[in-house]
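Let me give you the structure first, and then I'll get to my questions.
With one protein chain held back, the other chains of the complex are shown just where they sit.
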Amino acid sequence: CSVRQTESAYRYRDIVVKKQDGFTYILLSTKSSENNALNPEVMKEIQSALATAASDDSKLVLLGAVGSAFCCGLDFLYFIRRLADDRKKESIKMAETIRTFVNTFIQFKKPIVAAVNGPALGLGAALLPLCDVVWANEKAWFQTPYMLCGQTPDGCSSFTFPRIMGLASANELLLGGRKLTAQEACSKGLVSQVLWPGTFTQEVMLRVKELVAVDSQVLQESKALMRSTSRSALEQANERECEALKRVWGSLQGTDSILQYLQKRTELC
Amino acid sequence: CSVRQTESAYRYRDIVVKKQDGFTYILLSTKSSENNALNPEVMKEIQSALATAASDDSKLVLLGAVGSAFCCGLDFLYFIRRLADDRKKESIKMAETIRTFVNTFIQFKKPIVAAVNGPALGLGAALLPLCDVVWANEKAWFQTPYMLCGQTPDGCSSFTFPRIMGLASANELLLGGRKLTAQEACSKGLVSQVLWPGTFTQEVMLRVKELVAVDSQVLQESKALMRSTSRSALEQANERECEALKRVWGSLQGTDSILQYLQKRTELC
Partner (left out) sequence: CSVRQTESAYRYRDIVVKKQDGFTYILLSTKSSENNALNPEVMKEIQSALATAASDDSKLVLLGAVGSAFCCGLDFLYFIRRLADDRKKESIKMAETIRTFVNTFIQFKKPIVAAVNGPALGLGAALLPLCDVVWANEKAWFQTPYMLCGQTPDGCSSFTFPRIMGLASANELLLGGRKLTAQEACSKGLVSQVLWPGTFTQEVMLRVKELVAVDSQVLQESKALMRSTSRSALEQANERECEALKRVWGSLQGTDSILQYLQKRTELC
């Protein structure tokens, strides 16, 4: 175990991967972006860590983050530099990267537990319904301000959000960009339970240990049962969303909207 | 714009249509029925206004109402007069009118924002999940008393209500006819947010202006993404509901139930 931990420290730059007793702990801790924002390099590291956890003896994956933010969604600073180069070509490339990344979550066969320590924005919030259990620190908050940056929804949120909470609530988040507290996110069904800040990590670990005590066949069969009807619908939603992003980003207006958003926002997250 | 407003004043009797900056404002204000109840004439005017908004430069439609009620559902006084004439023929005609009206909402490509100022009953409440955002005045209330008038659900509520809130809650409304406050409707997912009575219209206008600031392609792509999986399911639900209404209204018992309901109810809404 300590060998693997050391090994992972060499292999990854933007995430920390700890192989623990019965599970793999993946922590976002980005160097190439701020506030754990997702660029292609961060996404590839997460995919690689998930691939390892899929094939080793891990019963589940715990996904958390180092620092005060969980994940601030797409790294727009990175994307805008690319779009400035060759808008058409780069928007296709970006959308494909996101498609592959999101499909990795859709197709992952072992339970994924998300421990949301702080703000989860955009794709960082959209990923949560693709996880199986979501425990949130009481200080965490959730926002999908797609319209503010002239972007269409990603991470299957156009499919999962209306399914979970109905269209009226989903659009309050996806069109209106409304910010949710952890408690609100819990009552809307995005979060399984809200835990106290002081003991957040300990509480998460206690609960993960309970899950890891379950037979791995039972865990995987249960996940398969719960996902069986939605998997292809999720893949199709992901496909449609990425096609829409190509069209939006491929337009001059799409790039302008991101630029305006980056100039307007006062904080990075 | 002022020309259009004047023009619309001539064209419509039961609704007021205001073409505003970036959106079309449709207000129920029925002369041919009480409390904005829906008869074929009201429905045709709404359809016509939606058709205009679909093809002009409106980015979205805001649907509200003049007076203290939002919409009290079907105009049973109108329908019972027709059913008394030729039950079989008229029940088919009525169901077809409803089917076309509901399909207009299902197939509308731009976002529809509902501003629910007061009571929304029957079809007036069932339409809300076919809109995209629903803001309710804190004084509004919601009820689908289909069983009380011996009627089966309409407006796709037999499909949307269980999807949004689960069957146990949906049947409390659709079978049990339970009345919901605006807050309850919000926590069940029928309403996006509840706004204070004193500043209701201003708050709605502020929020609509924020939505209208979004690029129209992004708005339409987002709506298309969110509706893509449910459109044909909604059309089928509408079809099934209208077939059931034909059977129910076509029976002597069906007509009697409406008569009894009209006699029993103390208020019109």
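When the chains are written out, they are named A and B in that same order, and each has its own residue count from 1.
Quick note on the criterion: contacts are C-beta pairs under 8 Å (C-beta built on N, C-alpha and C of every residue); 3 or more make two chains touch, one makes a residue touch a chain.
Since the model is a prediction, treat every value here as computed from it, not as a measurement.
Between the chain not shown and the residues A:Leu50, A:Met165 or A:Ile258, the one that touches is A:Met165. When the whole complex is considered, the residue among A:Leu77, A:Ile92 or A:Leu211 that touches the unshown chain is A:Leu211. One of A:Val16, A:Val134 or A:Val248 touches the chain omitted from the figure, and that residue is A:Val134. The omitted chain makes contact with just one of the residues B:Thr97, B:Asn117 or B:Gln151: B:Gln151. Listed here are the chain A residues that touch the chain not shown: 111, 128-129, 131-134, 163-165, 187, 189-193, 207, 210-211, 214-215, 217-219, 221-222, 224-226, 228-230.
Taking the complete complex into account, residues 146-147, 150-153, 158-159, 162-163, 165-172, 174-176, 178, 187, 233, 236-237, 240-241, 244, 247-248, 251, 253-254, 257 of chain B touch the chain not shown.
The rule is short, and it goes like this: only the chains that are shown with their structure count from here on.
Superposing chain A on chain B by their CA atoms means rotating through 120 degrees, a value rounded to the nearest 5. Chain geometry summary: the mean Cα position of chain A and that of chain B are 36 Å apart.
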